[in-house]
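For this depiction, one protein chain was excluded, whereas all remaining protein chains were kept in their positions.
As written, the chains take the letters A and B, and residue 1 is the first residue of each chain.
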Amino acid sequence: MTKKDNFLKGFFKENPIFFYLLGMCPALAVTATFETSLGMGLLVVFVLTSSNIVVSLVKKWIPHDVRTPAYIVIIATFVTVVKMLTEAYAINLFDALGVFLPLIVVNCLILGRAEAFASKNTVIDSAIDGVGMGLGFTLGLVVIGILRELLSTGGIMFGVYLPIGDAPITLFSLDMIINLFAADFHITDYGLKVFGLAPGAFIALGIILAVFQFRKSRKDRKIAIAKMEFIAEKKRIAAEKKKLAAQKLAKAGGK
Amino acid sequence: MWIPIVVIGGLVLVYIGTYYLNKKTPIPDECKDVVDEATCTACHNFTCSYKK
Partner (left out) sequence: MSFTLFATAIISAMLINNVILMQFLGICPFLGVSKKSSAAIGMSAAVLFVMIISSAITYTLYDLVLYKYGIPYISTIAFILVIASLVQFVEMFIKKTSKSLYKSLGIYLPLITTNCAILGVSEGNITNIWVNHIGDYWGGLLIALSTAVGTGLGFGLIIFAFSSIREKLEASDVPAAWKGVPISLVVAGIMSLAFLGLAGII
């Protein structure tokens, strides 16, 4: 596997959320808005990369029997660092994430990567894998976050939770499109509030996973049809050959 | 300064101790296949998909 493949695999081919269904708790809980999803994802990128680096650095010294405890301690240390940094520099994000910030410790993704990848590969490969997988996780969170925030408020806000800029700005709003046709109509007043609440999280993630599954099932069906055609063609050729052989035999017998 | 180190160090030792003891205790023979099944169905686990 080249370094580029290693980096890119987390985005689509092995996306942690959409294909492995890992880290579902944060994927449902912190994705009410685009910005909290982005913040959570970036924190996971940091923890995953640094824990992968440290695990691959110390892999020679950790006895095989106690590797899981060691990984848990390493991950928990980085999560504590992240928790303190977030509390110091992005208090709004800290409040919004709440209990899910310390819960990065038990995210299956991080322990899984330490066990399956970092404990077997070099430091550089593990770091690339950590960044790639973490960004793939972020991508998954951000997709859910954008869908939920668009449906619940009709726009995307930025600058409320992350300490960037002075005042929150609206990145995108459905009003911008609709006001081209109807000036006085504000679709933001008719948001589906339920998508910002708990039930909407389940339904939004269900819809996104269904889209992925639809694409996959179509691909599978195409492959299956191609396979069936291939088999039918082979059968036909075999039957023709048999016929020919039988004819030859009949001719030979006739003589 | 030394209190957090002592607390964490003690907990780590306790964890490693219990982990070791648990590993040494054998799983009852009749449960072995059930354990594998439970571990792999209960959580979509990276370690599971890589073991195959």
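Assume contacts are C-beta pairs under 8 Å (C-beta built on N, C-alpha and C of every residue); 3 or more make two chains touch, one makes a residue touch a chain.
Treat the numbers as computed from the prediction; the structure is a model and nothing was measured.
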Quiz item: Of the chains you can see, which ones touch the chain that is left out?
Solution: A, B
Quiz item: For the chain left off this view, which of A:25, A:91 or A:225 is in contact with it?
Solution: A:25
Quiz item: Hey, which of A:198, A:223 or A:249 is the one touching the hidden chain?
Solution: A:198
Practice problem: With the full complex in mind, choose from A:8, A:76 or A:171 the residue touching the hidden chain. | Solution: A:76
Self-check item: Where the unshown chain meets chain A, residue by residue
Solution: 21, 24-25, 28-29, 69, 72-73, 76-77, 79-80, 83-84, 98-99, 102-103, 105-106, 108, 111, 194, 197-203, 205-207, 209-211, 213-214, 217
Quiz prompt | Residues of chain B (touch criterion as defined above) contacting the omitted chain | solution = 3-4, 7-8, 11-12, 14-15, 17-19, 21-22, 25-28, 30-31, 34-35, 38-39, 41-44
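In this section, only the chains that are shown with their structure count from here on.
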Quiz item: Where the CA atoms of chain A average out and where those of chain B average out, how many Å apart are those spots?
Solution: 26
Quiz item: Any idea which chain B residues touch chain A in the complex?
Solution: 12, 15-16, 19-20, 23, 43-47, 49-50
Quiz prompt | Residue ranges of chain A touching chain B (in the complex, touch as defined) | solution = 20-22, 65-66, 68-69, 72-73, 108-109, 112-113, 115-116
